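Worksheet: one structure, shown below.
As you look at this complex, bear in mind that one protein chain is not there, while each of the others sits in place.
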Amino acid sequence: MLLIPYLIAAYGLLFVKLRWGLRLFGVFIVATIGLLTVMFLVEAYPIIARDGVAVFLEARWDPVRESYGVLQALAGTVLTSAVAMALAMPMALGVAVTINEILPARWRGMFGSLVDLTATMPTVIYGLWGLFVLGPTLQSLINYLPGGMMTSPYTLFTAGVLLAIMITPYAAAVIREGYALVPKPVEEAIYAMGATRFEAVLIKLRYIRNYILGGFFLALGRAMGETVAVAMVVGGNFVRLTTNIFESGITISSLIALQFPNAASYQYMVPALFAGALLLTLFGLAINAVAIYIIQRGQI
Amino acid sequence: MTAERKVEDVTAVRMVINWLGLGLFALLGVAAVVPLFLIIGDVYIKGIDAINRLGGLWVFLTELPPTPFDERGGVGPMLVGTLYMTALGALLGIAVGFPLGVYIGEMRREKFANVARAGVNVLVEFPTIVVGLFVYAVMSLAKEDLNRYLLYPLSKTLSPVGGWISLFIGPLDGFNAYAGAAALSIIMIPYVALITASAYASIEQPLREAAYAIGGREFNALFVVLRKAVSRAVVTAALLGTAKIAGETAPLLFTAFGNTYYAPFTGPTGAVSLWIWYAAQTPYDVQIASAYGAAAVLLTIILTIFIIARIRS
Partner (left out) sequence: MTGGGSTFVAPQMFGWSKTFYQVTGGKIQVNYQSIGSGAGTAQFLEKKLDFGGSDVPMPKDKYQQVAGRFVQFPVIIGSIVMAYNVPEIAYQKTGKYLNLTAEVIALIYMGEIKQWCDARIKALNPGLADKLPCKDIVAVHRSDGSGTTAAFTLYLSEAYPVWNQTVGWGFTVNWPADQKAKGTGGKGNEGVAQAVLQTPYSIGYVEFAYWAKNKDKYDQVGGVAFVRNDNDGKYYFPTTENVAMGAAAGLERYARKYGAPPSPEADWNPVSIEFTNPPRGYPIMSFTYVFLWKDYAAEGYGDAATKAALLKEFFKWVLTEGQKQGNIVEGYIPLPSEVARIGLEALNLVKP
């Protein structure tokens, strides 16, 4: 309704006064996010009114008694994302370096396309693969090591590994962009100093740390928002808070996806789920704030 | 003498580190794609076998999906739905994501641009089902007015064109393809924006100054002259985004709803991803097979788009 004239105006402005046109797009996205957050607040209000902030600070899920807490879901999101990023960032860096430094020119396009292809797989297929292949494989692997204990194939760790595979291409895409655009003079200077290939790589990576950060956030966002694949392999234990990644758990996104379809039958479940979404949003904003702070301090 | 030997040792150590380090990167890079082969292989093996068993490619692409009794079937209605919603969603996603990315990347000195960038980072992480719920809420609020003031008169004016136009434009039901496309586009925007932003941010200053010098008007400079420099990144952004939304399930649940029959886009619409979601979790072999076949079809479409784009660029 308002949307269509708004977008037409923004596009029109692009041609007349470019910068203002662009700014309108920025406004649009901030407005959309604002609206989404407002929706969360409105929907979550009933349970915040009833329980206060307890819903954010406790770990409980008892629909029969209408008692909910989403802390365990937040912990799950944090843990799975941490595992996923710890595995994905090195792989993404590996991809960028392999494409730009190691592979002969003919193979670069193909390898790059392969990596991009990982991003194109429907999440349901990843979920199924995780259910039938990855989960059991990881369970055998971990239980083989001394002290490793995975009672079920479907745990936070399984979800983290699956996420890592899924988010690598996003981080890789951003890092590849930056890597390929390291200016020639800079590259020549590095080699002129007598660096080995590997040392040059390290210097270049430091040079493009902006992109690495950008890729980091894209991948992190993807990991935190992934619903379907995680829902199928994370194990679904949401009555207690666990910090052991080798146990079954739950993330906020998968909690919403799993419980929402039947939530309307309960009085406070929908608000509780939206409270979870709100918590996720706040958490994301906090991470972004921290990142901006780091950047400004480091004068990147 | 001693100094030379020391230099040689140090160089030798550095060379070893060199090979180890590069080797590690190569290993990591390969590790990123190995699961892909496993999954693609699995999907294609089961999928092609399924398509053959269910009646062959043409049948599979056009017929209605199989019930547990059937021996043949296809994903016709769902394929049409996915193509339509993905195309629309991608169009809108690029239309909004691209300028947004230019804004964030090109004008990153501005404070508001950083706010927008933070906003986009947050948008990326929203659970996709929530985006679907948002569109559902908006749709519920706006449907009556939209139908009465815009779509009903519009469909009346367009009806002389032919009966088929009512399949596309007309008063909307609570669940329809356009709501699905809207949800998909919201999901796609941050991806396009962030990758485009990286591309524009990476243009070196001299190049940018040259572009402005040649281009005259800013619009010319940014979009025409610098086209070559950023086009590969923008194409990647568009492709990745499109491929991602083609496979999305959760946002479509309450917007497009799903449909196992051919029906107008103004009503509930099917999607391949929704069918895979449903069918792979039934215990009936014929439906599971159709899920793998559907996955194979979806993958092939995406692969084709990728290849075409790469060849052209």
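The first chain written gets the first letter, and so on, giving A and B; residue counts start at 1 in each chain.
The rule we apply is simple: a residue touches a chain if its C-beta (ideal position, glycine included) is under 8 Å from a C-beta of that chain, and two chains touch if they have at least 3 such contacts.
Predicted model, so just to flag it, every value in this text is computed and none were measured.
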Residue among A:32, A:196 or A:237 touching the omitted chain: A:237
Given B:25, B:126 or B:175, the one touching the chain that is not displayed: B:175
Contact footprint on chain B, counting only the chain that is left out: 64-65, 67-70, 173-175, 253-254, 257-261, 263, 267-268, 274, 278, 280-285, 287
In chain A, positions touching the absent partner: 60-65, 131-132, 135-136, 139, 151-154, 231-232, 234-240, 248, 250, 258-266
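Basically, only the chains that are shown with their structure count from here on.
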Centroid distance [mean C-alpha coordinates] between chain B and chain A, Å: 16
Residue numbers on chain A that touch chain B, as the complex places them: 1, 7, 10-11, 14-15, 18-19, 21-23, 25-26, 28-30, 32-33, 35-36, 39-40, 90-99, 101-102, 109, 111, 113-126, 128-129, 133, 165, 168-170, 172-174, 177-178, 181, 183, 196-199, 201-202, 210-211, 214, 217-218, 220-225, 227-228, 252-253, 256-257, 260-261, 277, 280-281, 284-285, 288-289, 292
Contact footprint of chain A on chain B as seen in their complex: 14-15, 17-22, 24-33, 35-36, 38-40, 42-43, 95-96, 99-100, 102-104, 106-107, 112-116, 118-131, 133-134, 137, 142, 145-146, 150, 186, 189-191, 193-195, 197-199, 201-204, 217-219, 222, 233, 236-237, 239-240, 243-244, 246-250, 253, 272-273, 276-277, 280, 295, 298-299, 302-303, 306-307, 310
